[in-house]
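So that we are looking at the same thing, I have put the structure below in structure tokens.
One protein chain is absent from this view; the other protein chains keep their places.
After this line comes subunit A, so read on.
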Amino acid sequence: MNLIIFSGPPSSGKTSIILKVIASYNRRNIKVGVVKFDCLYTDDDAAYEKAGIPVKKGLSGALCPDHFFASNIEEVVSWGNQENLDLLITESAGLCNRCSPYLKDIKGVCVIDNLSGINTPKKIGPMLKSADFVVITKGDIVSQAEREVFASCVSSVNPRAITMHVNGLTGQGAYELGSLLYDEDQDIKSVQGMKLRFPMPAALCSYCLGETRIGEAYQMGNIKKMDLGADKK
């Protein structure tokens, strides 16, 4: 089975792109399944079901969604193998812009949109910088100049990635993306022992453990203070 990890900021067009890519596999008889990771709510599974694609969803709820991803991916991969999929796609939203779910040796795709602003490539960390493919969406509604500037910002933070413009509505570019993603020779039986490309952000302070009170007296563990400069006496 092939495994591809899709990631990207909320509402950047991940689901639309994945659906268009899967549609491009129709004629090739490739059986695709999707596992959608989200935080509090998603109805994207309905969109996949409607398209007749086997889908599972996982909501991280009170947990950090990327840690949730890392602790579930192994079971997700064995589900994909049980279903006899040729290709398993995982989709997860990067919520704090710091995490990245990509695994070494597994193709990682980052979806970002032109509308998110020119500084976005700077703001997104490993999720964009360590992706193998960067898919830029919503190019049909911004000017050519903005598209070019955005793409050049992307390639300066991740020059090795293949950067593509794909239109999630018309599907323009989705066939081409699909032809690069599926590898007939890849056969992932398990991801046990594989490594994340980049460590998740540190956590573990008293607020992770349910503390709600504000004040230094209640703060324990891994605490970082802002530098407020001259105002501090």
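FYI, a contact is a pair of C-beta atoms (placed from the backbone, for glycine too) under 8 Å apart; a residue touches a chain by one contact, two chains touch by 3 or more; residues count from 1.
Just so we're on the same page, contacts and distances are computed from a predicted model.
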Query: What protein name does the UniProt record of the undisplayed chain give, "RNA polymerase sigma factor", "Molybdopterin-dependent oxidoreductase", "Branched-chain amino acid transport system permease protein" or "ABC transporter"?
result: "ABC transporter"
Field: Contacting the left-out chain in the complete assembly, out of A:51, A:115 or A:205
entry: A:115
Message: Touch as defined at the start, partner being the missing chain; which of A:81, A:163 or A:206 qualifies?
response: A:163
Selected residue (touches chain absent from view) among A:72, A:172 or A:219: A:172
Field: Residues in subunit A touching the chain absent from view
entry: 24, 27, 98, 114-115, 117-118, 121-122, 125-126, 129-130, 139-149, 151-160, 162-163, 165, 167, 170-173, 175-176, 179, 198-199, 201-202, 224
